[in-house]
Each structure stands twice: as C-alpha cells, then as structure tokens.
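So that we are looking at the same thing, I have put the structure below in structure tokens.
Here the complex is missing a single protein chain, while all its other protein chains stay put.
When the chains are written out, they are named A, B and C in that same order, and each has its own residue count from 1.
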Amino acid sequence: MIISLKPDASDHEKEKLFEQLHLLEHNCFYTGIYGQQSLVLSKSLNADELKAISASPAILKITPVNKEYKLASRTWKDSPTTFSVKGQCIGGKAINIIAGPCSVENESQIFQTAEYLHKLGIKFIRGGAYKPRTSPYSFQGLGKEGLRLIRKAADEFDLRVVTEVIDSSLIDEIYEYADILQVGSRNMQNFFFLKQLGKIDKPILLKRGMASKVEEWLNAAEYILSEGNGKIILCERGIKTFDNSMRNTMDIGAIPLVKHLSHLPVFADPSHGTGRRNMVGPMALAAIAAGADGIMIEIHPNPEKALSDGTQSLYLEQFKDLVEKMDKLAALSGRLTDNQVKIVTTQKTELCVE
Amino acid sequence: MIISLKPDASDHEKEKLFEQLHLLEHNCFYTGIYGQQSLVLSKSLNADELKAISASPAILKITPVNKEYKLASRTWKDSPTTFSVKGQCIGGKAINIIAGPCSVENESQIFQTAEYLHKLGIKFIRGGAYKPRTSPYSFQGLGKEGLRLIRKAADEFDLRVVTEVIDSSLIDEIYEYADILQVGSRNMQNFFFLKQLGKIDKPILLKRGMASKVEEWLNAAEYILSEGNGKIILCERGIKTFDNSMRNTMDIGAIPLVKHLSHLPVFADPSHGTGRRNMVGPMALAAIAAGADGIMIEIHPNPEKALSDGTQSLYLEQFKDLVEKMDKLAALSGRLTDNQVKIVTTQKTELCVE
Amino acid sequence: MIISLKPDASDHEKEKLFEQLHLLEHNCFYTGIYGQQSLVLSKSLNADELKAISASPAILKITPVNKEYKLASRTWKDSPTTFSVKGQCIGGKAINIIAGPCSVENESQIFQTAEYLHKLGIKFIRGGAYKPRTSPYSFQGLGKEGLRLIRKAADEFDLRVVTEVIDSSLIDEIYEYADILQVGSRNMQNFFFLKQLGKIDKPILLKRGMASKVEEWLNAAEYILSEGNGKIILCERGIKTFDNSMRNTMDIGAIPLVKHLSHLPVFADPSHGTGRRNMVGPMALAAIAAGADGIMIEIHPNPEKALSDGTQSLYLEQFKDLVEKMDKLAALSGRLTDNQVKIVTTQKTELCVE
Partner (left out) sequence: MIISLKPDASDHEKEKLFEQLHLLEHNCFYTGIYGQQSLVLSKSLNADELKAISASPAILKITPVNKEYKLASRTWKDSPTTFSVKGQCIGGKAINIIAGPCSVENESQIFQTAEYLHKLGIKFIRGGAYKPRTSPYSFQGLGKEGLRLIRKAADEFDLRVVTEVIDSSLIDEIYEYADILQVGSRNMQNFFFLKQLGKIDKPILLKRGMASKVEEWLNAAEYILSEGNGKIILCERGIKTFDNSMRNTMDIGAIPLVKHLSHLPVFADPSHGTGRRNMVGPMALAAIAAGADGIMIEIHPNPEKALSDGTQSLYLEQFKDLVEKMDKLAALSGRLTDNQVKIVTTQKTELCVE
C-alpha cells in the first residue's frame, strides 16, 4: 500500500500521520521519488485502519498494491518512466542503442569504437573497466585507467558512458566517470549495494540476475527506488536453464511481461543473452519486436583479439547493418532509434519528461 | 557421416558397398529422403576406410557430419526444406499461420472459428481431439468425433487441419483426418512412436520437449527423417525454467539457432510459450523477427467458456489485429504471410519445391 | 473429493447416487482400487450438494482432497501402499534393491549378472530390451530376444524382472515377460499410454519425468490409479537443471516430499541420477537416508564393454560393497534390505499386506 502525500502538507500534518501509523504498528518507509513524497507500507491497512488514516489532511491518495514490489509497479505509476541522460531521452519514443566492447582494453580500441559509433549517430558507449570474471586468473579489466579512457573517448565523440560497478567500494569512483552505472547479473540481489545506488542521482542499468524471476528483479529495482533513485533501466540478458546450446537462454518474454507490470524502461542485451556473434542480430530484433526500449550490444574493432567476450562481439560493419534493421523495425511500431533522433535536436526535450 | 548414393547405382553396386561397410563393422542405416538415397553411418570412416570405400561406383558423395544428428543437419543439406500441404507451401517465402482452438469442443465453435480464419485468408486450422491433460479428471477431448468435426469445418472453408496424435495406437485414425500430424512436447522423445511417424507420408509438426536441448530436438527429428519422412516442422513452444512468471519460458533464441543448424522449417507457438493472452502478440512478433517460418496460435470465439487453455486463447478480433502486425513484420524481411498469398494462386507453386 | 462406497451397496443405490451427481453436473470417475470402490469428483461438492448427496445409503465416507491428484494422496489413504511381487514385498519394511545392466546384451552377460545377484540375495533384476536412445543410430536394444533372455536368467536365479515398456503397442509383449513394467522418464506424461497401464494387473515402476514437478509426477500416477491399477512404484532418477556437472541433478528432496504427500512407495535410481560410477554409491546411501523404499542400480560384469551406460554402471564387486553399506544404513532406521530377508521366508508375508 502506498500513501501519496500532498506536496503542500505541513510538517505537523505529516508527523501526525507517521505517529498514527506507528501506533497501528505499521512499518512505513518514506520515499521522495518522481517528484512525489510517498509512504510505503509493507502490509496493507485493514478497513478500520484505512478509515482512520484517510482522514489525515496530509494524504493525496492511497494506492493498494498487491505485489511485494510497490514503487516499481504500474498499479502505483502507470505512465512509462522516462529520464534524460545529457539530453538523450531514455524510455521515451526512441529505442536507445548502447554499444561498445566488453572491456576497455587500450586507447586505440576505445577511440576507434567511439568514433565509429559517433558516425552512426549512436549516443551511448559501453565498456568495462572492472570486469567480473569467473576465474581470478582471467583479465580483470584496466580499472581506473579504463574509466579514464572511456570517458575521454566519450567526451570527444559526444557519447554517454555506461560502465559496470562491481562493488560498493567502487561506487564513488565509477560515479565520477560514468553517465549510467551498470549493475551486473551477479550483483542483482546484493541488496546492501543496491541501497547505496538508490542514494545517488545517476541512472542505474540493472541487469537481471541469471536465476532471478521477474518478480525478484522488480524487487531489486524496488531497493533502488525506495532509497529515492527513480532512474532505473531494467536489462534482460539471458537466464540459466538446462539448455547450454548457447551461453544463456534469452528470456524475451520477460520484456513484455515487465512492461506490463512496471513503468520502468526495459532494455535487452543479446550479446550476453546468446554468447554467439551470429545470434546477436536476430535476438536484438526479437527484443525490439517484443517491445524493448533499448538494446545493448558488444562490438569490437577486432573481435579475434578481444581480451574478453570476443566470440559474442559484433564486427563494426556487422553492427552497422544491424542498426539499419533496427531502424526499420522500430519504425513499424511508431518508434525510432537514437541515431535517427540525431538531427532534430529540438524534439529531444519533447520526448522526455523528467 | 552420410554416403549419398547415385540415383542410377545398380543393385549389385549397392550390395557390394553394404558388404564392404559390414566387413568394416560399421552400422549403416539406409534412408531414401528428399529424392536421395543415403547411407548414414553412426561413426565416421577413418582415413583408410574412407579410401577403400570411396572407390565404390555407387557413391555420389560422402559428407562428414560432426553432430549426433545427420540428416537434419545443414552440413548434409544446406537448402531450406520446403514442402506443400494441399497447395500451400511450408518453409518457403510465406510465413505460415496456424490458428484455432486448443480443443475441438462442438460443431458451432469449430465452424465459427473456421469461417473467421477463412475470411482472414488463413490456410491452416488447429484443434485437438485427443488432449494430453495433466489430470485424468480434466476434459480429455472429443476423440474421433472431434476429428470428424474439424475435418468437416476445414473442408468447408478451404483449410488444412493440424491436430495432435498422442499415442502410436492412434496414428492411423489421426492420419485419416489430419493434413499435418502434431507431436506434443510430452512425446518428443517417445522414439518408438517417432519411428512410426517416419513411415507415413504426411507432415509432422514436432513440438520441442519442455526440457529438451536443441540438439535433442534435432535428434528427435532425425528419428523421423531416418525412417524416410522428410516433411517435418519444428515448433518451439517454451521450455521449463526456474521462472514460473508465465506458463513456460519461450526460448526465442532456439529459432535462429535451429535455422543455423538445420534445413527444417521452424515455427513458434506463443500461446503455450506464454500461457497469457496479452503476451501472445508480442511473442508472435518476436518469433518472426527472430526468423520463424510460421506461427501457431490458439484462438477461440469465446475464450471465457473454453474447455481448455481459455486464458491463453486470443479473441477473434485480437487475432485479426495480430495478423495485420505479422503481415507488416514479414514484409520487412522480404517475406509475406499465408493470408497475403491468397489471391496470387499461381505464385504458390513457385514458392515451393517438393 | 472422493466418495468411498460401501462394499455392500446395492446396484440400485449406486445408480441412484450416480444419477444425483449427474444432475448436479459433476464429472465423476468410478474406480475400484485397494479393495475399495470409489467415485472421484474433479471438483468438490458445495455445502448444499454435500448435504444432499450424503444422504445416499451407498456412501461409506466422503473425503475432500485439495490437490489435483486424489487417489495418490495421503489425504485419501494414509497407510503406505505395499504389494507383493512373487512373494517379495514392495513398500514394506524391506528396502528393495533392483540391479542389472542398462541393456540386455547377450545370454552370457545377463546370466552372469543374474547369478551374481542371486548370490548376494538380491531379488530383482533390471535390463532393457527396448531402449529409448537419443539418437536413432545408437543401439536400440535386442527387442523380444532381450526379453526372452532376461526372463530365462531371472527364472533360473529366482529373480523378478523389471524392464521398460516404451510404447503402448508393446505393452502386451512386455507384460508377458516382466514382473514389473517400467515407464521411462520420457513417457511419464504420455497419458494415453498411462491409462492403458492402469488396466493391467502388474506393478508399474513410474520414473519421474526429467522436467516434471512432484505434483505432475503424482498426477501421472493418478492416471494409472484412476484406471484401477494401484501397484505403482515412483522412482526418482534425476531432473534437468542448469548444472551439467553430472548427467542429471538428483532431486533427493523429492523422496521425503513424495512420502509426505503420497502413500505410494518411492525408489531412487542413482545411476541415471548421476551418470557417474563413483557417484552412484554416495547417492544410493543419500536416498536411503532420505527415506527411499528401494534402490535401482545399473551394474555390468564388464562396464568398459557395455553397449550403453557403461560409465555409470557399477562393477559387480563394487555393487557388493555398496549392498553392505545399504544394509547397515537400512538397519539404522529399523529397516532391512531385500537380501537380508532371504532366510526368514515366513516373515515375508507379515511384511506385506496386499
């Protein structure tokens, strides 16, 4: 149950309400999000309680939400959430495209990639500086130097940086360099970490855990929302199943399901979802056809030499072809992709409401 | 390894070859398929054996296939397999649409559905007469009466019948009424049954087992192929995973993967794949975007009253809207859907090579 | 809901009851099982209906069962089901041991195995004559000749034969040679087939489907029960999960769960459950510790030469050691294993109530 407060409620009115809820032994969580002050109750008020509470002049409306997640639900907020990242709208009419290498490897690699993206009109670059690798003996990323390089390349080619933060002790460092902070699958239920990400003001791209149900994923988003950060992108990236034909089984069905349950934008990562270069294109298109708001793809100027994820990285030319197909597909459902928004700068603001 | 025989090889030449292979202790399976006589060897000939065998005048060519399945592989046959069902081509340029109720319930229901499909230009109707139900106390289908009804409706409205055969003892009965015999998920590895289906001359729609890897699925097709029936449609219908948000997890990635590994046409069944009416549309479109050759959908004139699968059956009007969207999406990749082929009758034969 | 009928209810009384239920539009399934005539209703009677029906003099008692499966539930029958197979009790105090090769390969192999089992006091031999193999090009079993051989060996060494029936068309043939008919994982939801097995009077060993929930498994048993065959052994044999470290993931937890939900005996097959010879022993012991009523194990006089499943078959000596360990473990919970029952012949009948 969510109690939305009036913007002009006085401190006295609010305090009295809290007191009332406290006397009724309701745990109540205060959040300011999407310009709205709210009290989240983990269990619903019963009829008598509801009657008593409703009288409070601090209350705008009371919304019962019969899911474990509350603020992430469409029951509470039905309009799609959109937000702007340096003038580029996420979750709006445009289908956002994020591309780049698995890891930042060196200056030449990341600049070559950035320049190519810029030419295609792409607005977001990805690249890992701290890499979660199965073995401690695999390449672990360039660390801070990687962050510096991708930031520099992005600044030169008007790109926004998406990069992963793999531990709470690194949040400050990543925050300094990134425009969007990615939370990887392995950290999706690292709740203490999520709470800290809820306190910052930059968007979080929250990948789905490899074995997380859709509801658990939305509960993870709820951790971030409940701390006040409403700029969340959910990203489907494949789940673990009995079938090991590919690196993961991409759960395309989760895309329309999450769109149905939540107001948050949903992206898809067909590179990790499949782990095979020749499957990335078909699955990117499938994700868009299913309603995805954005696509994240691994590309590399020289996949054979990649220090990680080479077999799932697209060649630059291949990516260009795919972008053309995505453009056409987006148009079918009255959308467009980032690269098509590039010229009409003035439209940008219309597309996005923060 | 597959040894393709010359069409004009003499019986003597062939017998001599068999004898040679037998002496080398190679199990060798003879199959006539796609107008080609072949010998399948479960393990490959070594270099010496290969040299000795190659000399046989009966041999057209020898194809090493490093998969457990042989005849189903693209290594052996790279061109997509197409075949015609009463003049309608499967696996060709057209994306085939099969629709109809989960179960045939009564004359009015199936005729109303058939008439609607006919108006939309759809060419295939589905409907179960023998239903595999989890509980013995659930509706088990009308049996033979159901077959009679769907056949009658199909004949009246120029439709082809797709219906499930759930046991080997029913093959003869279903054969009489159906144009395409469906094998359900629960029977996908009922190998004895598959062999019998390999001996008939009607197409088999082979649904993927709920817990079958892509390779196991292709091996199941191999059982049918190895007995001489090459008219197989593979149909993805969702797999079982830890996530029970929906009835099944639809493995859209299996579609491009199977297209990559095999020459057989691949369909998708988003109704069973999701189990939710509002997810069927997005997943049908996702399947087409990923390269599916056909879509099978459950529809019902009155889903609320359906005796089975009501919650996943589309309303007729809803189906109509979806067909329009599928038309547009098919066009994007230079394809069309069955209903668009209807007027240009002469094109049909061009599309399909049997 | 299950309506148990009085043994001495008159035909007239019964007919009147049927009529009443029919008028109330209740589907009602008649079954004679465990010496009790019963009517199973797929949905429960409401209070008014219950009142009306209760008056019938044909009724012994009415049991509400809030599970999809009814006759398989402990709600209906709380006492463990036991039955005798040629004097050997299943589901009683003794933990039954079934052992033998994956496939019957030749006379020497099966006789050598049978003799060894006999010496250890084992009472059940397994061996496949019709084998469900992933590839059509793998060894498919000796067929009828295999049945003949295992029967002959069993008869010579006082063993009971457990062998798989893979298709409904083979039931008559298997029935002739087997003492217990095994239904494999791939056929667990072949409902038409299950119904036919419900009509015979020999025990059915029903393996759990690779992707079947416990409830689906009990529903499969219900198909057999509802047709009148109450002699069912449930056999856990591993399920498919994301972890492919072993052939399957053995779901030991399903053993106590099924014992809790159902009165039917539960066995375990650690050979298929693990697929690795050195894991069979620990998992057989784990199954017994968890409450299994029997163990089925693959053994082979010469595993290296086995035509199928060699890597998971125990050497004969290894099996002997394991039997000793199982003996001790069984004793801990006040049970014993078949081989320990051998001398005290008279006890047998006490152990088993048919």
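Here is the rule we use: contacts are C-beta pairs under 8 Å (C-beta built on N, C-alpha and C of every residue); 3 or more make two chains touch, one makes a residue touch a chain.
Because the structure is a prediction, the values reported are computed rather than measured.
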item	value
Contact residue for the chain not shown (choose from C:Ala9, C:Ile62 or C:Ala289)	C:Ala289
Selected from C:Lys86, C:Lys199 or C:Lys328 as touching the chain missing from the view	C:Lys328
Missing-chain contacts mapped onto chain C	211-215, 239-246, 249-257, 260, 273-274, 278-279, 282-283, 285-291, 328-329, 332
Residue numbers in chain A that touch the chain omitted from display	27, 29, 40-42, 68-70, 130, 132-138, 166-170, 186-187, 189-193, 195, 209-211, 216, 219, 222-223, 226, 240
Missing-chain contacts mapped onto chain B	211, 240-242, 244
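Rule of thumb we're sticking to: only the chains that are shown with their structure count from here on.
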item	value
Most distant chain from chain C by Cα centroid	A
Centre distance in Å when chain A and chain B are each reduced to the mean of their C-alpha atoms	38
Distance from the mean Cα position of chain C to that of chain A, given in whole angstrom	50
Sequence positions of chain B contacting 2 or more other chains	211, 240
